[in-house]
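Report on the following structure.
Every protein chain except one is present and positioned as in the full complex.
The first chain written gets the first letter, and so on, giving A and B; residue counts start at 1 in each chain.
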Amino acid sequence: MSAIQPPAELVWWKQPLDKVEGTWIGIALVWSLIMFFMMPFWHVYGKQNLSSEAYRTTPQAYMAKTQAMVDQYTIRTETSAQLPVVRPPPGSDVYLLGRLWQWWPLLELEKGQTYRLHISSMDWNHGFSLQPVNINTQIIPGYEMVLTVTPDTSGEQTIICNEFCGIGHHTMLGKIYVTEGGR
Amino acid sequence: MSNELFRTCPESGLQFHRPAERLMKAHAVVAVVILLIGGIAALLVTLTRWPAVHLLPADRFYQLLTTHGVNMLIFWMISFEIAILYFCSSTLLKVRLATPKLAWVGFTLMLAGIIINNLAVASGTASVMMTSYVPMPANPNFYLGLILFAVGALIGCFIFLATLVIAKDEKTYEGSIPLVTFGALTACIIAVFTIASGAIILVPTWLWSLGYINHIDAAMYRVVWWALGHSSQQINVAAHVSVWYAIAAIVFGARPLSEKVSRTAFFLYIAFLQLASAHHLLVDPGLSAEWKIFNTSYAMYLAVLASMVHGLTVPGSIEVAQRAKGYTNGLFQWLRKAPWGNPIFSGMFISLVGFGFLGGISGVVMGTEQINIIIHNTIYVPGHFHATVVIGSTLAFMSLTYFLIPTLFRKQVAFPAIARLQPYFFGIGMSVFALAMMGAGTLGVERRHWDMAFTGAPLGFEYPASAYTMMGIMGLAGMVAIIGGAMYILVTVVSVFFGKSVESESSYGTATTRLMRAEPIFIPEGGHSAAGKWGFAAPGTFVLAMFFLVTFVLYYAVNWKYLASVWPLS
Partner (left out) sequence: MSEESASVQSSERVPFMQRILDNPFILLFIGVVFPAVFYIIWGIVEIVNIPLAP
C-alpha cells in the first residue's frame, strides 16, 4: 500500500523512469503541442475566428443606433406584433439587440456578402445561438460585440437564446433570413 | 500529544484520531444528505428535459435546476472533499488533526451556508442558476449562503495545511508525504484559490443585492466568477485522481510507477489547471485571442498532459501489481482478473475510463478557442461536465465510501449485492446520459432551457427529429443513473445508521508507532519490464492509452471539420 505511505526512498527525484512512462509522456507532450498550435494556426488559415472587437456601451446608446438602422432599412413587418424585418446594405454595420424576451429586429442578409454584425443586451446576459448553422456567442449587457460574418448558406436561420434569462427564456427567438445574392 | 485518542483499524492498519474521525463522519454524512437533495432535483429536472415527459412548469424547472447545480457542484463535492482532506492528513500521516474546535466552526459555517442558500432557492426568489450572472438579481441569502460555506471550507483547507505542519514537526513520517496526501494537497491549494476568487466576487454581489453597491460589471463578474465556478471542479479532479491512487493502493497494493512522474503531474495541476476557467469565456466580447489561447490551453495543455499521465500511471500501477501476482498472460489478463465484483475497484475503474474518454476528450475539444463557437451554452456543456464531475469525481467518491464504511464508520456494508451492482448502474447510465447530451448539443440544443419546442414563442423553430431522439435517450439513461444513485444512498444510509458493526475490535488508545515508509520496490532481473512486454512494465495499459489517443485525435479532427462548415466569421 504505497501510494498511501511515504515513498520508500528519501530521494526519489533521481529515480529513472520506466520506459512505458517515458514513451507515453513524449507522445502526450507532442499531442499537447499540436493542439496548442492548432489555435493560432486557425487564426491564420481558418475562416471561423471571433474577433476581439468589442465596445463598452449603454442600453440607451445601443438602442438609439439600432433604432436608426431599423428606421432606415425596414422592408416589411412580421407577426401580429409588427416585428420589423431589416435589410441593411452589404458591408454595413448591422445592429441586433437581445432583451427580455426577444431578439430585435429580424434581419435579412444576402448570401456571400459580408456584414459587421453588432450584438448587445438591453438587460441581462443572453446567449446568441444561430440555428441550424450553429454559431454561439455570449451577449453581455453594457458590451457591444462585433462579428464580421459572411452568410454562405441561404434560407432561414433562427436565433435562439441559450443563456438562461428568466421565465420567458424559451420564447426568446429571432430570425436571420439569408437571400440568394444578385437579386 | 494527547493520549487515548487514537485507534488502529485492524483490517486496513489505518490509524484514526478521534476528533478527526468525528469530523470526517460529520462531513461525509452532510455530503450524502446533499447528494440526496441534489439527486431528487436531478430526477425532476431530467424528467422535464425529456421531451416526451416534460414534467414541471417553467418556474419550478429553473428553481430545481438551480438547486441541483449548487448542491451537486458546490456543496456535495466540497463537503466530501473536506472529509478527504482530513483523511489524507490526519489518518494517512498518523497525526492528530490541528485545532479540531476550529474545524467544527468550519463545519458549522458550511452547514449554515448550505441551509441558508437552499432556503433562499426554495423560496422561489433565487432561481438564477448556480452561476447567478449579474445583473439578474437573486435573494441576498443566496450569495450569503455561498459565502458562509466558502469561509467554512477555507477553514478546512487551512486545518489540512496545519496538520501537515504538525506531522512534519512531530516527525510522524520520514521523507516525503504519501502520494495520495500530495494529491490532496493539490486539491487543497486549488480550493484556496477557488474560494478566494469566490469571496472576491460574491461579497460585492451580496452587497449589491442588498443595495449597498450600485453596479457590478457583468463581464468582469464572469471572469472572476468562473475562477470560482470552474476551479471548484478542478478541486474535484485533483481529489478524485488522489482517490484513484488510494484505491489502487488499497485494493491491489499498487505503488506509483514513479513518484517523480506522478508528483510532477500533480504539480502541473497546481500551476496550470485553474487557467481553464477561461473555457467559459471563449465567445465573450472583448477578450483577446492571446488571453483565450493561453488560458484555455492551461498554458500549452500542460495540465492535460498531467491528466494523460495520471490516466496511464494509475492503471499502469495496477497492471504492475497484478503482473507481480502472476497475472502475466497476454496483454489484459491483469485486467480480466481484477475484482470486478468489488465496488471499490469497479467504481474507481469506471470513473477512470469515463473521465478520460468522455469527460477529458470532450472538455479539451470544446475548450479549443474556435471549436467553442459550435458548442458554447449548448447541452453539450452539461454533457461534458456530467462525465467529469459525476462519472469522474462522484463515482470515485462513491467507491471510496465502500472502503470508508467498514474502516471509518466501523459498519458492515449493507445489501452487498446492491453495492456490487451500483457502480455499473450509475457509471453506465451516466455515460449514456452524457453521450446523449453531447449528441443533442452538437445538433444545437440549448442548456438551461425549459422547452426545446419553444411553446408559446411568437416565432418558432423546430429541431431535427434526431435531437429529440437524443434527448429521449438522455431521459432514459438518466433514469438508470438515478437508480444507481438511489442504490448508493440506500446502501450508505442503511449501513451507517442501521447496519451491523464490523466484528473486529478497534478500541482507542495512545498513538501507535511511527508511519513506515513503503517497502522498497523489488525490481526483477532485467528491470520492471521483465514482467511486461516490449521493455514496458505495463504494456496492456500502454495499448489502452494508445487507443485513447487515437479516439482523441479522431474526435478532435472531426470537430474542426464541423467548425469549417460554419459561416465564415472574423
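Couple of notes before you dig in:
The rule we apply is simple: a contact is a pair of C-beta atoms (placed from the backbone, for glycine too) under 8 Å apart; a residue touches a chain by one contact, two chains touch by 3 or more.
Fair warning: this is a prediction, and the values are worked out from it, not measured in the lab.
Looking at the complex as a whole, the chain kept out of the display touches A, B. Only one of the listed residues, B:237, B:278 or B:474, touches the absent chain: B:278. The residue from B:83, B:190 or B:352 that touches the chain not shown here is B:190. Checked against the full complex, the one of B:77, B:92 or B:223 touching the unshown chain is B:223.
Interface note: of B:15, B:118, B:141 or B:176, the residue touching the hidden chain in the full complex is B:176.
The chain not shown here touches chain A at positions 8-14, 54-57, 61-62, 143-144.
In the full complex, chain B touches the hidden chain at residues 161, 164, 174, 176-177, 182, 185-186, 189-190, 192-193, 196-197, 217, 219-220, 223-224, 227, 231, 263-264, 267, 270-272, 274-275, 277-278, 281, 285-288, 291, 294-295, 299, 517, 520.
Criterion: only the chains that are shown with their structure count from here on.
Rounded to a whole number, the gap between the C-alpha centres of chain A and chain B is 29 angstrom.
By the touch criterion stated above, chain B contacts chain A in their complex at residues 13, 58-59, 62, 92, 128-129, 133, 135-136, 173-181, 217-219, 222, 245-246, 248-250, 253-261, 281, 283-289, 293, 297, 300-302, 304-305, 308-309, 312-313, 316-317, 364, 368-370, 372-378, 444, 446-451, 454-461, 463-464, 515-521, 527-529, 532, 535-539, 541-542, 545-546, 549, 552-553, 556, 560, 563-564, 566-570.
The residues of chain A lying in touch with chain B in their complex are 1-10, 12-13, 15, 17-21, 23-25, 27-29, 31-33, 35-36, 38-40, 42-43, 46-52, 54, 78-81, 83, 102, 123-125, 127, 129, 131-145, 147-153, 158, 160-167, 169-175.
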